[in-house]
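The complex appears here without one of its protein chains, the remainder shown in place.
Chain nomenclature is as follows: A and B, assigned in order of appearance, with residue numbering initiated at 1 for each chain independently.
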Amino acid sequence: MNKRRPYVRPMDGWWRKNPYFVEYMIHEATALFVAAYAAVLLIGLLRLAQGEAAWTAWLATLQGGWAILFHLLALVAISYHTYTWFKIMPRTMPPVIVGGKKLAGWVITAGGLAAAAAASLALLALVWGMAR
Amino acid sequence: MEIYKADVIIVGGGGAGLRAAIAVAEANPALKIALVSKVYPMRSHTVAAEGGSAGVKKASDSLDYHFNDTVHGGDWLCEQDVVEYFVARCTEELTQLEHWGCPWSRTEDGHVNVRAFGGMKIERTWFAADKTGFHMLHTLFQTSIKYPSIKRFDEHFCVDLIVEDNRIAGVVAIEIASGEFTLVEGRAAVIATGGAGRVFRENTNGGVVTGDGMALAYRHGVPLRDMEFVQYHPTCMPGTGLLFTEACRGEGGFLLNKDGYRYLQDYGLGPAEPTPRNKAMELGPRDRLSQAFWYEQQKGRTIEGPHGSVVHLDLRHLGEEKLRERLPQIYELAEQFLGVDPALAPIPVRPAVHYTMGGILVDGRCASPLAGLYAAGECSSVGIHGANRLGSNSLSELLVFGRVAGEEAARFASSVAPAAPASVLAQAQAVEQRVLGIRQNTRGNERIATLRKEMAQTMEDGCGIYRLAETMQKTCDKLDELKERFKNVRVEDKSSVWNTDWLLAIELEYQLDVAQAMAYSAINRRESRGAHQRLDGFEQRDDVNFLKHTQAHYVAGGAPRIDYGPVKITKSQPGTRAYGAAGEKAEQERKASHG
Partner (left out) sequence: MAEQPKTIEIEVLRYHPEKDKTPHTQVFEVPFTDDMSVLQGVQYIKDYLDGSLSFRWSCRMAICGSCGMMINGIPSLSCQTFLRDYYPARVRVEALAHFPIERDLVIGMEGFIEKLESIQPYIIPKEPRTPAQGEYLQTPEQLAKYEQFSSCINCLLCYAACPQFGLNPGFIGPAATALLHRYNVDSRDGAQAERMELINSEEGVFNCTAVGYCSEVCPKHVDPANAVNQNKTNSAADYFLRFLSPKGGAK
């Protein structure tokens, strides 16, 4: 009689078992803030389409305490998401060959983060300029 | 008991076994092949071979050169007709492996690259960085998946051969996962179980290298040939014995003693040039290099470390970039295991047991004296290594002779009828009872590990780089004692599933048989040749009395019976084995005398 009886370990709470998985879950969770902020912008667009009064009211809402708190939270979450997104990026793309050598992962990550920072600053400058 | 009816059985899933299985499948797709291996094939010790595999490649090279290097390297104890066949087939086999996907390192124009290796006149060692064995094994394993006629019995431990009417009729194996027995019937069998280096204390071998297949054939009356010739690899990690490939020297590495002096020039291997020329200095053969270490140690010119005396393998001058490209595994081994960055500091090394030159007696077509039983690879003695193997010949051997063994076994299996099944089953059941008896033994209190360690220590003491009758005798006596004590071995684990305690006990019994064959073969060879060097009045090679193969025959309950067989000489008469400048001079003289 065959006495094998393999034991399958449960997967419950798997993401708490390793700091790497916790980081992964935070990364995934922060994607919700990206989605939420997209919704905020969409609502803004909708308000704009509804006329000046609606738009002004929406702008006023955004200046409330809760809205500012939300924006701060979203800024932190999306920054974290951006960071971890670029961190994993070298693992998700075909090798980049420069001068016959494979580009190191950290270069791709650093490049992505620099591009994200530059785009954010450019946008900030643009909005700043328009607001003045 | 499970019964599987195969046509050809292959025991061992390393390079030779896989190559044999593919050869059978290609020779005759109608034959059912059972590939029985105690580990998943990619765990087999072929995986750990590093430097490369020999095959004539360059225009400046020739089959004659490869032949001469091999025969001289083996101190003329080679079967020269077999060596001739071997060197003629290496390149084709290596090319076949290329077609199967082996990632050989390349030259800029896309051809397979070759590197220098010890004792080889011309660069002819094909390599895949410093993981050649790994890539060869995985290529063979993955290619074997293509053939539906190969049925693998992975993690099945072969415990005996079934012999009926004086020919092979099957094997009995334990399925490790369940502890259940399986009878694999077949009309021919190839043993390809690798070497037996684990009978020694400090060795480069994996835990699986326990000489199982040698012992299986030996107990069925097949002699083990030239077992006294055990290769010490000169550059191994102190303590663990892990290997730093000869390719370190092939790429230009130096060996230094405690004064930073390239001591090999004192042992007939000079001149010491900044880039070692082939067959000189660091590119001398392994036996000579290990022996030189021993003398340096006697002279007090080695460096004392926590695991004994060491010398330095200096790769610093090669630079990090080249080391990372050509020797990436060595780089990581040194960093992780020793905390040494080889680009910045020399690596401490000492000789350790690496390879079993001898093995199951087979002819040039891999056939043993037992009808239907073939052997290939390190477990076999087909006759190409003689008294000292040249680095990179063994990987080629497992391709060339793995294939021969497979083809011959296929031919034999097709030519005979199966044995009577009832009788075969009865034998298999008797084997099962015997092997279960080891597990159930409650008589004794001997720890497996204790017996194993005492065996390994006595082998190192008596059958090391240099040997004396007195210490060899002690080793023989000790092995006799250990075999006696083995009867009282205690297997703590009485269960069935994954009982590795039981498997270790069975392996230990195999090892003791093989160790005995080695020690008794050694004490009876009263000369010095290749890897068998004596210091007790037999310091010279003695072609009059000992240009012959030792054959150890199993004697149940006693010491092996030793007799001798002839050595086949075809075109190379025994001469002086010289390296370095002396070697070049000797070669010129040989050429001159032959006109």
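The rule is simple: contacts are C-beta pairs under 8 Å (C-beta built on N, C-alpha and C of every residue); 3 or more make two chains touch, one makes a residue touch a chain.
Since the structure is predicted, the reported quantities are computational estimates derived from the model, not experimental observations.
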item	value
Hidden-chain contact residue, picked from the options B:68, B:309 or B:499	B:499
Touch criterion as defined above, residue of B:53, B:125 or B:143 at the omitted chain	B:143
Touch criterion as defined above, residue of B:28, B:62, B:149 or B:240 at the omitted chain	B:240
Residues from chain B at the interface with the omitted partner, ascending	39-40, 42-45, 47-48, 92-93, 95-96, 98-101, 103-112, 131, 134-135, 138, 142-143, 145-146, 154, 177, 206-208, 239-240, 242-243, 306, 329, 332-333, 336-337, 447-449, 491-493, 495-501
Missing-partner contacts on chain A, residue numbers	3-9, 11, 14-15, 17-18, 20-21, 24, 28, 88, 90-95, 100, 102
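Assume only the chains that are shown with their structure count from here on.
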item	value
Complex contacts: residues of chain A adjacent to chain B	2-5
Chain A contact footprint on chain B (complex, rising order)	177-180, 495-497
